[in-house]
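Shown here: the complex without one of its protein chains, the others still in place.
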Amino acid sequence: MTDWQWLIIDFFQALAAGLLVGGTYGLMCVGLGIIFGVMRVVNFAHGDFMMLGMYVAYYLVTGFGVLVFLGPYVGPVVGAALAGPVVYVVGWLLHKYLISRVTGARVISAEAEGHYAQIILTLGIALVLANGGLILFGSTPLSVQTPLSRESWEIGLIFFNQARTVGFIMAVICAIGLYLFLARTSLGKALRAAADNPIAAAYVGIDVDRSHRIAFGLGVGITAIAGGLFAMSQSFQPYIGFDFVIVMYAGVVLGGMGSILGAFWGGLTIGLVQQISTLVLPYQLQNTAIFAAFLIIIFFRPQGMFGRVWERT
Amino acid sequence: MANTRRALMWQYALIAIFAVVYLAIGSLVRNSYYQLMMTLVLIWATMGLGWNMLSGYSGMISFGHAAFFGLGAYTMTIAFVKFGITPWLGIPLGILVGVVAGVLIGIPTFRLRGHYFALSMLAYPLAMLYVFEWMGYQEVSLPMKRENPIEYMQFTDQRVYMVISMIALVACMIISLHVERSRFGRSLLAIKQNQPAAEAAGINATRWKMLAMMLSAGMAAAAGGLYAIILLVVTPQTVFGALVSAQALIVALFGGVGIFWGPVIGSAILIPLAETLHAELGNILPGIQGVVYGLAIIVIILVAPEGIYWKVRDRVLARRARTKVTSQPRPAEQISIAAGAASLPRPAFGQPILQLDGVSRSFGGLKAVDDVTLSVPEGAIYGIIGPNGAGKTTLFNVLNGFLAADKGSMRFAGTEIGGLKPHEVCACGVGRTFQVVRSFPRMTVLENVVIGAFVGSKNDDEAERLAYEALERVGLADQQALAIAGGLTTKHLRLMELARALAPRPKLLLLDETLAGLGHDELEDILRIIRQVNRENVTIVIIEHTMHAMVKLADHFSVLDHGRLIADGAPADVVRNPAVIEAYLGKKWMDRAKDQIA
Partner (left out) sequence: MLKIRSLDVAYGGLRALSDVSLDVERGEFVAVVGPNGAGKTTLFKAISGVVTPVKGEITYNGQNLLAVPPAERAHLGIAHVPEGRQVFASMTVMENLEMGAYTRRGQERWGELLPMILELFPILSERRNQLAGTLSGGEQQMLAIGRGLTSAPDLLMLDEPSMGLAPTIVDAIFERIHQIHTHHHVTILLVEQRVVEAIETCDRGYVLETGRVAMEGTHKTLMSDERVRRAYLGM
């Protein structure tokens, strides 16, 4: 085969890899999208909730082996799914006792100051989670054991890593599930209303504080599931959250603030950018490409792909 | 002023005492680990001061100061390892690199606000981290120079580093001290509190923020350079990592934001705490440092959001404030101006001092200001009224320079002011107050007003004289000048705003809803003062809703409705103008009134 043909195959391989990874990134960004994109709460600890999800999945599947009976193919997927509710509870508690003290209606008026406190508080939470994780879990990189990560399906000349493909499918299913929840159920609609216009929501009798709490838990729970799916094909350690914070914000901003669907596309695009950049950039700089993309979006098109035009940075 | 010089000397003395005592304690410490820890406290305090210079003083929260720290560290290291340049030169070189990086980063990033700024700042050091790793600098050790160690800043006795670090820290403390007391520092504070109001008062926000960034980056780079030579090993993670940025922030936040003692206090408490915990429990609890830092910020942001220094100071001041505040004797010349003003006759209306011609401004499809032409004679009190949403505040924002007019021209005293930035408009002689008064609650009334005087004065003494004069004109000079602004009533806050706008002796004053929400007596007081200021030859243009006050105050009304001028003239005529009545009460009211007349 000619060099040219290899190049094309490389490109499509990168595209495929980017798509698969992007699905999980997309789910991860959807979680942040609920919190930052819709509720406008700056959550600096979002990456660490994902890290928690990874460890929950790990302990359920490999560590304590609770899900061993499901076998090495189904177990990790279920483990990832279960990471969601566990981290939901953690998020819910943190919101109730800490985060709600710096968000909510009384803070909305003093926007700059409110955000300042949110940033600092969630930074503190991030440090506690990441380092607490270091204490509890140790620094050895782990991953959820599954033979899926070593095998690939082949379509034409393109390889689709099985673990990543399963992750992609699960991510899409979760995203669709979330979408249906928000679009069709009464609770989902109440959450959307409370995020869209808290004042009007209070007037129609919605408990806005409770809604924000549930939405927060949901946001971190969804990202935790994405983490669990990730853990099938990638090793992780307690500090992985910091690496992903920019990636997640890049995805949400790219997709457009206020749009949860946009957040998914944003994450997907970031995954593609990352993988395709490996064709021209050395492996260590793949995240640099994301940062560059993030900065470019913020400077030139702050409303992202699907956001409302009055979104100004 | 003798008072401030004494205060300055006192601060110098405190710094000297701190330095001497600290080094004395340090010289007694034998264990090299504790010596190192004491040195690190100083380095992180310097880093914290660097963060404080930008984020503490101006409110632009940066999560990325590790960028400058790392650049300082690597510049010194690479200069040393690759080119054999001694750290004595390498560290200043690192500072230079840091400053340049600050400018390059600042230019694009200052256009962002709030959390976007913080997140973007986070991206820079992380990007640098990856780049340096890729360039092959995973771990660089600085070689030992046994022949002439001192020439290469290598000392066997750790305590020498302590002294060097203390010198760097003291230098940064003194710089910060002077910045705080200078108009630079006051301007940064004004920008932090309310950037639009600061710009309208004549402060060039962009210039000051960039200067702050340069100083800030330089200090952080200095800290980084020292860190590298002391530890002798540099890895991208330890100098560009997120924890470095976090530590800068935490140390300043914990100790006290916006005051140079803050990072020193924060560093002195947190670094030994974290290091000791790490040393004792590091094997069983490997992340204990981070957990401590995290908990520290969570507690601080909820309990004392501005840091320990301020919390303690507020408590102490509250106890002291129970005793009466004694006022300073006012400079003698000012008294004659106050006595004379009340007896001045009203000057006759002169030439138009402000002329608007076909000014228009739209947002999307909405015409907020639509072809407005009006002419304000010098010496008049000119009211701009109209129902809600009529475009009055937008008109002011266009006049002031916050918004650009799409069409039309605006001439002030013959000069075209369209296209000027707010601080330039102010420098021309136009003052403005804002609807929401945001004072600097911890500063005195005088200090709040002095900020407005910067644009009209060459030095701080002159600014203070102008401020006193302005306070005289609004009647706040007696007891309130030295009162803390945080305890003022609404009426006094409004008067203080007025004084701040008057301080640079403007010829035109734009008042934005100064009378809203006041009780009857307070209203009368403020009306009297506005009339008095007007007699002293300040033209006034005022936006107001409170009609019954306006009809008593204004010489002339212009009525806006949906952005267009619908009436113009003496108040008595304007309020009977059918178009105006219709704008306020609705068409049907007019129709009925007409029916009844017919």
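The first chain written gets the first letter, and so on, giving A and B; residue counts start at 1 in each chain.
Methods note: a residue touches a chain if its C-beta (ideal position, glycine included) is under 8 Å from a C-beta of that chain, and two chains touch if they have at least 3 such contacts.
Worth saying up front: this structure is predicted, and the values here are computed from it rather than measured.
Undergrad: Just name the one of B:Ala274, B:Val425, B:Met550 or B:Leu565 that touches the chain not displayed here.
TA: Among B:Ala274, B:Val425, B:Met550 or B:Leu565, only B:Met550 touches the chain that is not shown.
Undergrad: Per the definition of touch given earlier, which of A:Ile135, A:Ile206, A:Leu281 or A:Met305 contacts the omitted chain?
TA: Checking each option in A:Ile135, A:Ile206, A:Leu281 or A:Met305, the one touching the absent chain turns out to be A:Ile206.
Undergrad: Which of these, B:Met210, B:Ala427 or B:Leu493, touches the one chain of the complex that we don't see?
TA: With B:Met210, B:Ala427 or B:Leu493 as choices, the missing chain is touched by B:Leu493.
Undergrad: What does the interface between chain A and the hidden chain look like in terms of residue numbers?
TA: Listed in rising order, the touching residues are 186, 189-190, 192-193, 196-197, 199-208, 258.
Undergrad: At which residues does chain B meet the chain that is not included here?
TA: Here the touching residues of chain B are 387-389, 436, 489-490, 493, 516-519, 545-551, 571-572, 575, 580-581, 584-589, 592-593, 596.
Here is the rule we go by: only the chains that are shown with their structure count from here on.
Undergrad: Taking each chain's centre as the mean of its CA atoms, how far is chain A from chain B in angstrom?
TA: 36
Undergrad: Which residues of chain B touch chain A in the complex?
TA: Listed in rising order, the residues of chain B that touch chain A are 59, 61, 63, 108, 111-116, 118-120, 122-123, 126-127, 130-131, 133-134, 242, 246, 249, 253, 285-291, 293-298, 301-302, 305.
Undergrad: Chain B touches which residues of chain A in the complex?
TA: 42, 98, 101-102, 111-112, 115-121, 123-135, 138-139, 238, 242, 245-246, 249, 282, 284-285, 287-288, 291-292, 294-295, 298-299, 302, 313
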